[in-house]
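All protein chains of the complex are present and in place, except for one that has been dropped.
Labels run A and B following the written order; every chain starts at residue 1.
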Amino acid sequence: MSADPASPSATTGTPAVFRLPRIRTEGLPLVPIAILLVLVVLAVFADVVAPYNPEVGSLAQRFKPPAWVAGGSTEYLLGTDHIGRDVLSRLIFGARVSMMVGFTAVVIAGVLGSTLGILSGYLGGWVDQVVMRVTDTWLALPALTFAIFLAAIVGPSEWNIVIILGAVYWTRYARVIRGEVLSLKERDFVRLAIVAGCSKWTIMRRHLLPNVANTAIVLATLMLGVVIVSEAALSFLGVGVPPPKPAWGLMLADGKKGLMAGYWWLTVFPGVCIVLMVLAANLLGDWLRVKLDPQLRQL
Amino acid sequence: MSDALLELDRLSAHYVTGRGTRVVKAVDEVSLTLRKGETLGVVGESGSGKTTLALAILRLLPTAAQIVSGAMRFDGEDLLAKSPAEMRRIRGKRIAMILQDPMASLNPLFTVGDQVGETLRVHENASRRSARERAGALLKSVKIPAAVQRLREYPHQMSGGMRQRIVGAIAISCEPQLLIADEPTTSLDVTIQAQYLKLLRDIQREHGLALIFITHNLGIVARMCDSVAVMYAGRVIEAGPVREIFNAPLHPYTRALIESIPRMGGGPERLTAIDGQPPDLAVLPPGCSFQARCPRVMDHCREEAPPVFDVAAQHSARCWLARP
Partner (left out) sequence: MRRFVLRRAAYAAVSLFLLSITIFLFVRVTGDPTVLLVEPGASQDDLDALRTELGLDRSLLVQYGTFLRDVVQGDFGRSFYYRTPVLELYVSRLPNSLLLALAAMVFSLLIGIPSGIMAAVRVGGWWDSAGKMFALLGLSMPSFWVGLLLILFFSVYLGWLPSSGSGTALHLVMPAFALGWYFAAAHMRLARSSMLEVLGSEYVKLARLKGLPEARVIAKHAFKNALIPVLTLAGINLVLMVNVAVVVETVFAWPGIGRLLYEGIAFRDFPVVQATVLLGGTMIVVVNLVIDLLYAVIDPRIRYER
């Protein structure tokens, strides 16, 4: 049977990611990639694209509905909130906040978790025990509860949230990566490296790291969705990104105030944005998972 | 012809995958005849199409596979013309099958008694009590000790040999005319194998069953079967009475298989193995499918695939060497 070009070879240990050019690009998930690209562009060029300043509004224009509803105008395409701030602009700038927080937190969690996972899996012994105990404990706490707890202690700010989310979610990485490393340890190319006299650090850096990179990437895309929802939840509860910054979660919290009065656009639009971003991240993660290594399907 | 129980006439079953791009000819133009009470051995390496053939007869191929051409007749009836409901009534009642792994074949959540009596309840509308009684009798007939207690036990509480007997009991519960056994002894201990084979033979004699015995083990074929069909890459490359095939094999593959059986006594000798691997069934070369590994390959073999040559009474081979 023909060999699967996407799986790491047993003898050289060259990971699939480094052979990217050979993977067919048919079946690229266009929709999630398009969504993410749009969001990234919006986030980066927010200053240029957004029609208004997201943090300043005029009270005279408060609670205006979207343009296509009676009472709305094309001045404020998606309506205004309780302080008269343009919803569309806030959504666009909110993309920046969400992306920034989301990506950074995922990167922090990923780097920390992967490193500890590799160390723990390969070195074993007391390092492993310590890391595993801590991981188990932190995993026993639901992420949201833990994040709320930490946010309550250090106070809400954009950077604090990033660090908190990174601190809460690294354990998920560590667990999975450690598992990978444990099975990689038994593979031939690692044994060959040991026999060849490579130091532990070299092995971890040059052999293990590239091979777990695939898993880490897939995990990162899957975590992105979770992190974004967590950030939205934290902001909604008031312990996330603080006002007047336009975080989508915050907009939902503000929106709740106008809910009973029927100001639906303050709730629907920010939520749709969150769903789109999470959806895109999940779809991309699913596709990556299948593409990079079918064995990862159990993730 | 009139006492033929099962007739396959150039049956072909293909797997289609990759949205139509990849066609695997798992069973290719297979013709067989089986008479009542006869035992046919179907021999071949893994991937030669033996199991697919069995599933095709029962029309239980997975959705990726289909019977694409040929004919099948069972007891004079056209199997391909049967509706799904009619096929379902045939399965388990007139044609039964035993699978390779007895542990996996039995549902872990239901008692042995429940599973043995199930066919009776479904096919013969037996009542719960009567099904239970007959299940007990069936277990006794396959020599399971303390049969009545066993009815209430679960599969994981039994040994492998016992489980395979239970599967056998399920198979004969409705007194089928044909039993297909797909490598039934492969996962059993060697010591149990002989017992099990004897059991199969006894059952066959008692019930007048025809038996198709699928295996890769020629030794078993020699002991159990009346006739044998050798499969390679989805095709039957040689078929005939057991004695003839063993004494005078025509096809080089058959010969190699027979020679590769290790023999005891007579000093140490080299183990003869057959070089190479079976071909990828999706990209078969033109000509004979055995060409890459055949010690007596000729140019003609590479150009044209040999048809079936009838050499003697019921002995046929798909090989240019057999051309009269």
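Some points to look at:
The working rule: contacts are C-beta pairs under 8 Å (C-beta built on N, C-alpha and C of every residue); 3 or more make two chains touch, one makes a residue touch a chain.
Here the structure is a predicted model, which means the values were calculated and not measured.
Of the listed positions B:20, B:108, B:145 or B:324, the one in contact with the omitted chain in the full complex is B:108.
Note on the undisplayed chain: of the listed residues B:27, B:56 or B:90, the one touching it is B:90.
The chain omitted from view is touched by exactly one of A:45, A:149 or A:201, namely A:149. Taking the complete complex into account, residues 58, 60, 88-93, 96-97, 99, 101, 104-110, 118-119, 122-123, 167, 170 of chain B touch the chain not shown. Looking at chain A, the residues touching the absent chain are 133-134, 136-138, 140-142, 144-146, 148-154, 225, 229, 232-233, 236-239, 252, 255-256, 259-260, 262, 264, 267-268, 271, 274-275, 278-279, 282-283.
By our rule, only the chains that are shown with their structure count from here on.
Computed centre separation for the pair chain A/chain B is 53 angstrom, with centres defined by C-alpha atoms.
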